[in-house]
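One protein chain is absent from this view; the other protein chains keep their places.
Chain nomenclature is as follows: A, B and C, assigned in order of appearance, with residue numbering initiated at 1 for each chain independently.
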Amino acid sequence: MAFESFADFLNMGGHGLYVWLCYGLGLLIVVANLLLPMQQSKQVIRELRRRLRREEGSA
Amino acid sequence: MSTELLSARSLFCERDDRILFEGLDLTLNTGEILQIEGRNGSGKTTLLRILSGLSSHFEGELYWQGEVMGEVQEAYLADLVYIGHLPGVSGQLTAEENLRWHCALHPSLDIEKIDYAIGQVGLRGFEDLPAYQLSAGQKRRIALARLYMSEAKLWILDEPFTAIDKVGVAAKEALMLKHLSCGGSVILTTHQDMSDHMPVRTLSLGEPQEIGDE
Amino acid sequence: MSNQQTSFAKLFVHTFKRDLVLAFRRKSELVNPLIFFLIVVTLFPIGVSPEPQFLAELAPGLLWVAALLSTLLSMESLFKADFDDGSLEQLLLSPQPLFMVVLAKVSAHWLMSGLALTLVAPVLAVMLFLPAEGMPGLMLSLLLGTPTLSLIGAIGAALTVGLRRGGVLISLLVLPLYIPVLIFGSSAVQAAITGLPLGGYFALLGALLALALALAPLATGAALRISVSG
Partner (left out) sequence: MAVKWLPRWFFQLASPRWCYQITGMLIPWFAVVSITLVVLGTIWGLAFAPADYQQGNSFRIIYLHVPAAILAQSFYMLMALAGAIGLIWKMKVADMVAKSVAPIGASLAVLALLTGAIWGKPTWGSWWVWDARLTSMLVLLFLYLGVIALNSAIESETTAGQATAVLSLVGLVNIPIIKYSVEWWNTLHQPASFKLTEKPAMPPEMWVPLLVMVIGFYTLFGLALMLRLRNEILQRERRASWVRDLLSVKA
């Protein structure tokens, strides 16, 4: 452990703002890259299924 | 004696979610005219563009004189005249300048023949005008003049008679007959009926299928 | 073989001449990039400061950026007319190598954009108080750099020729690729002003040009086939 206390850890030797801002952004981009396609997948499946039903209805 | 010139096997093409054709086979022999029929949007132009090698949006095989198209592309292009929807005539250039550039693109053509071709399509007297000053029909004639200069075996013509008057059509038919007698062939689409004496075989493209209708 | 070579040469010469004739008949396309070059350069003293020393310092980069933008502006028309009237289809159906035709078209285009810009640049350089020592560096670097710009721009033009609104898109595609030319070009001018040796810059610009000459027409040809096919 490179830090004495948890407060020390958060403070990052005065650079806390920069470090945590970076990691926050990192988390944001990682989560966006995973969640967006998952959400899109639901949408795609719903859309394609609706299409399929419409075609079956018209056939 | 007729031999196989161009053939296509199990062509498949889809566009904007519609299947234009599927499992389409066609064979064109020497001395034949093949007319592609079908309604608007049935894929006539697309088929001609595929056959000419302009479009690569298809699956299936093409053969030129029995060989796979990809391997004899250059020989094929040297033996092909394609006149599409767009005449391929530059508006800022005169008929003669347009045809001269065409000769540069096809080194087998004889520049001396330009004058003859211009005379044959009835553009004598218009040689010095830039094409944008000519009517649509006259522009079309510049494009058709390529046929008079060419010794290519295959002509692919998309609506060649658009904006051409009756006399012009008769002349084109005569030209085609001459081409056939020399062992050439033609693939074309046209909305006008051709004269009865023309040896035409037709190929109908069905209704394009909405994808999913089975 | 030699027969084939003469036909390639003929194709090049014919296409080159044809494009020159076309350009001279559509005069606006010929002069518009030059006017644009002039206007962009004029905007800077007005917008920033007319102070001679400041402008002199800015001049190398500014002239190069303006030359780059006006080349880009002229790029869009390279294949557009041919695409619209179907000449491009005919060109692709030629049994002759596409490489030659593309090279001829780009050369003709460069003659009327890049070379013209190079010739006009000294006038603008004087207006920006570029020291006289910088002049040869400016002209030579433009002479070596602008053909590369035309060759790379042709790829962008070929990729966007089938699109209705290709104008902004082409800048987005091509400008990042122009960065090395900009760097070496403007540095050459700066070096010329300070009296440093120029050989290295010209060698680098020449190397970029050689690479672009070898590869860009291939990419442009492929892009044209794709655009016409779609």
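By definition in this document, contacts are C-beta pairs under 8 Å (C-beta built on N, C-alpha and C of every residue); 3 or more make two chains touch, one makes a residue touch a chain.
Keep in mind the model is a prediction, meaning the values are calculated, not measured.
In the full complex, subunit A makes contact with the omitted chain through residues 1-3, 9, 12-16, 18-19, 21-23, 25-26, 29-30, 32-34, 37-38, 40-41, 44-45, 48-49, 51-52. Residues of subunit C that touch the chain left out of view are 152, 155, 159-160, 162-163, 165-166, 169, 172-173, 175-177, 179-180, 183-184, 187, 208, 211, 215, 219, 222-223, 226-227, 229-230.
Just so we're on the same page, only the chains that are shown with their structure count from here on.
Per-chain Cα centroids separate subunit A from subunit C by 43 Å. Subunit A and subunit B have centres, each the mean of its CA atoms, that are 55 Å apart.
Partner subunit C is touched in their complex by these residues of subunit B: 52-57, 74-75, 77-78, 80, 82, 84-93, 97, 100-107, 130. Residues 7, 10-11, 14-15, 18, 21-22, 25-26, 81-82, 84-87, 89-96, 101, 225, 228-230 of subunit C touch subunit B in their complex.
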